[in-house]
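For this view, one protein chain was removed and the others were kept in their places.
Labels A, B and C are assigned to the chains in the order they are written; within every chain, residues are numbered from 1.
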Amino acid sequence: MKHIRVGGEDFDTGTCLQELEALGGGGVASFTGIVRGGNGLISMRLDHYPAMTEAQIGKIVDEACARWPLLGVTVIHRVGELHPGDRIVFVGTASAHRGAALESCAFLIDWLKTSAPFWKKEHFEDGHSDWVEARAEDDTALERWK
Amino acid sequence: MKHIRVGGEDFDTGTCLQELEALGGGGVASFTGIVRGGNGLISMRLDHYPAMTEAQIGKIVDEACARWPLLGVTVIHRVGELHPGDRIVFVGTASAHRGAALESCAFLIDWLKTSAPFWKKEHFEDGHSDWVEARAEDDTALERWK
Amino acid sequence: MQLSILYFAWVREAIGNDGEAIDHPGDDATVADVIAALSARGGGYAQAFADMTRVRAALDHAFVPFETPIGKAAELALFPPVTGG
Partner (left out) sequence: MQLSILYFAWVREAIGNDGEAIDHPGDDATVADVIAALSARGGGYAQAFADMTRVRAALDHAFVPFETPIGKAAELALFPPVTGG
């Protein structure tokens, strides 16, 4: 099962897990990314490159399936306007063994951070807004998978 | 939030995730262990050492909280009779950053496998039953946290 | 023949446009050549491409280095390093 979804709607992480739990594997791992508040953040807008996004996520999912024996992968990424506490991204993996599920889940989120065409713009209480800068530590996180 | 539960009842992984997602962190990681079928497995019985189990899980959770800046940890472990497809264990972690959530989740499940007093006995279609043997690879998995 | 160019995030904001079509620069022209030509227009273009360490490119939906020839590609996208996830 490969399930990729990019869109504005929220999603139910419990349902996502249940689908992965039903695949007959012994382990399901997940990561959910959430908009953090603080620093006066009011909202965030996620732009993407629609023609490229799902194709690029598809490539990353295929790469994970080539590296680990996975029974299922779910990747959901939201776009549009989001607020503190909102879910942004969900990555879930199912495998016969826990190591494959956990490692591939970490791999997928590391790659999504650095290789899927999304951009975040943050809007603050004082009226200013900033495009989020790519972080060197995200590139570092990726290095361990090479 | 530290949430530890050991018991016979099933649990809802969606609810577990929602509690962790609500803690204000940017990342929630989870691992769910499920009874795998195949090889003629009919059922499995999980025994434990009640006076020690929650104390030992508590120590492991405290160790995770000492190593990573966690906002929440949930560990649920079932005991008693389980069947293929049943959830056995859930580990969920919430943190400001994804690395801490993902690593601590892997750490917790690796430690639970090797340091919490549970024992599995498998019952097969042909009538025989076996205590599951501890696996050297579980000890190996633990080595990386030392 | 034309080449579609798309801009995203602050590259789009600096240029003030989601994208445009330009005359295809020929198979041998590189991504860098196209960016240099855009940058030479000055204004928001010059600003968007002033620091190329902060720009990334995709040709027909695949990330490419700047020295990549345009070849038969129909769509070039220019944008900052991605920040999803």
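Going forward, a residue touches a chain if its C-beta (ideal position, glycine included) is under 8 Å from a C-beta of that chain, and two chains touch if they have at least 3 such contacts.
The structure presented is a predicted model; accordingly, all values stated were derived computationally and were not measured.
*Asks:* From the touch rule at the top of the page, work out which displayed chains the omitted chain touches.
*Replies:* B
*Asks:* For the chain left off this view, which of B:17, B:61, B:89 or B:102 is in contact with it?
*Replies:* Selected residue, touching the omitted chain: B:89.
*Asks:* For chain B, which positions touch the chain that isn't shown here?
*Replies:* Within chain B, the residues that touch the unshown chain are 33, 46-49, 51-52, 55-56, 77, 88-89, 109, 112-121, 131-134.
Quick note on the criterion: only the chains that are shown with their structure count from here on.
*Asks:* Whole-Å distance, chain B centre to chain C centre, using C-alpha means?
*Replies:* The computed centroid separation for chain B versus chain C comes out at 48 Å.
*Asks:* Among the residues of chain A, which are close enough to touch at least two other chains?
*Replies:* In chain A, 33, 109 touch at least two other chains.
*Asks:* Pull out every residue in chain C that's touching 2 or more other chains.
*Replies:* If we look for residues of chain C contacting two or more partner chains, we find 85.
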